[in-house]
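For this depiction, one protein chain was excluded, whereas all remaining protein chains were kept in their positions.
For clarity, chains are labelled A, B and C in written order, and residue numbers in each chain start from 1.
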Amino acid sequence: MDYTPQELMVVCAARQIQDGEHVFVGMRLPLLAFALAKRTHAPRCLGLFEAGILRDEPAAELLYTMGDAPNITGALWATGTVKMIGLMAAGDVQLGFIGGAEIDRYGNLNTTAIGNWQKPAVRLPGSGGAADIASLSQRLAIIMQHDRRRLREKVDYVTSPGYGYPGEEGPAGAAWRERVGLPGGGPSALITTLAVFGFDRENGEAVLQSFHPGTTVEEVQAKTGWTLRLADDYTETVPPSAEELKVIRECDPQGKWTR
Amino acid sequence: MDYTPQELMVVCAARQIQDGEHVFVGMRLPLLAFALAKRTHAPRCLGLFEAGILRDEPAAELLYTMGDAPNITGALWATGTVKMIGLMAAGDVQLGFIGGAEIDRYGNLNTTAIGNWQKPAVRLPGSGGAADIASLSQRLAIIMQHDRRRLREKVDYVTSPGYGYPGEEGPAGAAWRERVGLPGGGPSALITTLAVFGFDRENGEAVLQSFHPGTTVEEVQAKTGWTLRLADDYTETVPPSAEELKVIRECDPQGKWTR
Amino acid sequence: MSKLMTMSEAVARYVPNGSSVAISLALEPLIPFAAAHEIIRQQRRNLTLIGPISDILFDQLIGAGCVERVTAAWVGNVSEGLGYCYQRATEKAIPRAISIEEHSNFTIGLALLAASLGSPYIPTRSTLGSDIPSHNTALRLERSPLDGTPLLLVPALRPDVTIVHVQRSDEDGNAHLWGNSGICGEAMLAAKDVILEAEEIVDREVILSDPNRVLGPSFKVRAVVHERWGAHPSAVQGYTNRDHPFYHEYHERTRSVEGFQDWLEEWVLHLPSRADYMKKLGEERLQRLRVKEHRYAAAVDYGY
Partner (left out) sequence: MSKLMTMSEAVARYVPNGSSVAISLALEPLIPFAAAHEIIRQQRRNLTLIGPISDILFDQLIGAGCVERVTAAWVGNVSEGLGYCYQRATEKAIPRAISIEEHSNFTIGLALLAASLGSPYIPTRSTLGSDIPSHNTALRLERSPLDGTPLLLVPALRPDVTIVHVQRSDEDGNAHLWGNSGICGEAMLAAKDVILEAEEIVDREVILSDPNRVLGPSFKVRAVVHERWGAHPSAVQGYTNRDHPFYHEYHERTRSVEGFQDWLEEWVLHLPSRADYMKKLGEERLQRLRVKEHRYAAAVDYGY
């Protein structure tokens, strides 16, 4: 069965969604993952959008932005950004999706600036809602392209907090989040073009769970800026099923986001 | 010209409203005062209601409560309580009206409890929005029945802060409001069944501005629980004009609030 | 998933003894009397009532002995003045003593807003200098870390259950409320569970045709109860006008304990359901309260 790396990532992302969960949905691949989960194993999941939108059915058309008209028509609720992110701050969102330009082994993400913030080599757009989702959702799933410049030992700027860093006050991980004032939450999955990682909440480290068909652990290591830690039961990623691909291609018939 | 004490109070209240002002309107007499001002000297004033309503025209029917349907139909804005009081907290309300069961010479009002709060002789309903209006409006006008039990040297409970009390830290008045964290604002008029008082912001004291036709300063003093301070130019209250009475009686044809 | 149930089931499941109940949140209109009366009939005890200006619903629950604590800005009878049951409870512990957490309309709204934002508190200057902050164990006087000026910190308040009367809902709890909303929105978002009382149950398509008018996320709703006239004697914009004489009669008859008991038996305890209440009100009275002149909102197009 032929599929693109993006299609596999959508499938991996959809598997993060449990039935009945409230999911803070980003655009592009996570949005397709939401649609896929909805039509397969998680028919009762809900999608929240920081623009101020709550839906229980994906929009009838492919979206370029979350504020596109089809995403509002038929919404369960169309309100403001503060109320929608407020729901997440109050603990009502189980899973959030974000992407990033850079990530490090502790799941900290950078979408603000490469190099020095004052005088950046590359200035990126900034947080948007990403820092909120990383701070406030109960679990965070991250979707990224996999290369050595992106998966780094340490990011230049923490836009979206993951598990922080070990330091004099204690380890990275859940304890770091507690220390800085973010009790609970944190990354639970990093889905890349090559692999899927989980996270060890004790010390905050990314742990390789599976490598995608067609690659190897060695290739993943070569393209990762830190020494990989492997899960005891790490394995090859289960590829998309025919049914999963069918749904994805119905949602993105032109392959705008998945080709 | 025959008129009731309530009609005179409505006229005195309407005179507090300047054209173009945003007025936090209570029910009953202030609501009639708003309608009267609107149709006479202040055609551009706006009325705000803590239920969440903004109007530039009085409702088409006599209201029993501010949430009655006619007060919403034709409103400029119907929203929530927090947003409407928020406008006042942000400084957008020039004048607020409240009533009270007790007031003292410094304009502090009690609508909570007579006697000890823990074990009250008479429990009253509480603040509602009154404490907010007294705290946050730029000027406060108070409407009350005039008797010695109501105009007291010191109220049993400060529900709605006026000019506080003199103490070791300084005098009552604008300085007291500044000290407790309410910069600006404070009572500017106390309109009773017998008289109209202004307030001296230097020391917070009520100052008799006018006594109503048919009474005397002596009678006002006899029914007031503190020693009156008289304005240099105190005078008899100007009675309602025929035009003013006509408007009031059109707004309250059965005399529900004014008879 | 349908959440439709009877008021009897809804109260039995979601308003246990000892719970904190936000109710009567739109100020004078949309007061869920049907829910309150069922709470009284089920003899709930030790409730905490949360609300702004509360009108006679609070007075009735207090008089019926359901209430241990009141966290509110105002308890009385809006168009008549005092609430006698509230007075008897606070002055003479009849039928029982109740404790009061004093609020203003703004501070109670901010407390619920803070909860809806996941913020531990919201600071305000309102009520500074009054005696309210010292008669509410939750409120806290502090200095602003920004400029040292005094502030009142209003901590987040999370009701166990919020009960709201709405014009229409689908069976999942997607609902439209219009007119005067008071602090209904904040209270819905702040609550753990929500019970909706609806004039009409409509198709999902009706609600989703206007998502901006939806009160809040239906995932917070546990029960949807169809109660046409459930808010009587309060007003429901577009459906029912306020029954002013009913409040006057309540005021007159509840001056004494016996009078209240008599009223309660007649209007609550002896009427097993809202349908019986409606029958007792009679068609003539209902007719007087019905909308006389429709005024429809201008059309809005969500098309694309």
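Basically, a contact is a pair of C-beta atoms (placed from the backbone, for glycine too) under 8 Å apart; a residue touches a chain by one contact, two chains touch by 3 or more.
Please read these numbers as outputs of a predicted model, since none were measured by experiment.
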item: Among B:Leu32, B:Ala51 or B:Ala78, residue touching the chain not depicted; value: B:Ala78
item: Residue of A:Ser127, A:Asn203 or A:Gln221 touching the missing chain in the full complex; value: A:Ser127
item: Among A:Ile17, A:Val158 or A:Ala206, the residue in touch with the chain that has been omitted; value: A:Val158
item: Interface with the undisplayed chain - residues on chain C; value: 110, 117-125, 140, 142, 144-147, 149, 151, 153, 155, 176, 178-179, 181, 202, 206-207, 209-210, 212-213, 235, 237-239, 241, 291-304
item: Residues from chain B at the interface with the omitted partner, ascending; value: 22, 44, 46, 53-54, 68-70, 72-79, 82-83, 86-92, 136
item: Absent-chain interface as seen on chain A, which is shown; value: 27, 50-53, 64-69, 71-73, 78-82, 85-86, 89, 112-113, 117, 119-132, 134-136, 157-161, 164, 176-177, 180-183
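The working rule: only the chains that are shown with their structure count from here on.
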item: Chain whose average C-alpha position is farthest from chain C's own; value: A
item: Gap in Å, rounded to a whole number, between the CA centres of chain B and chain A; value: 56
item: Between chain C and chain A, distance of the C-alpha-averaged centres to the nearest whole Å; value: 40
item: Interchain centroid distance [CA atoms averaged], chain B/chain C, Å; value: 28
item: Multi-chain contact sites of chain A, meaning residues that touch two or more partners; value: none
item: Sites on chain C at which at least two other chains make contact; value: none
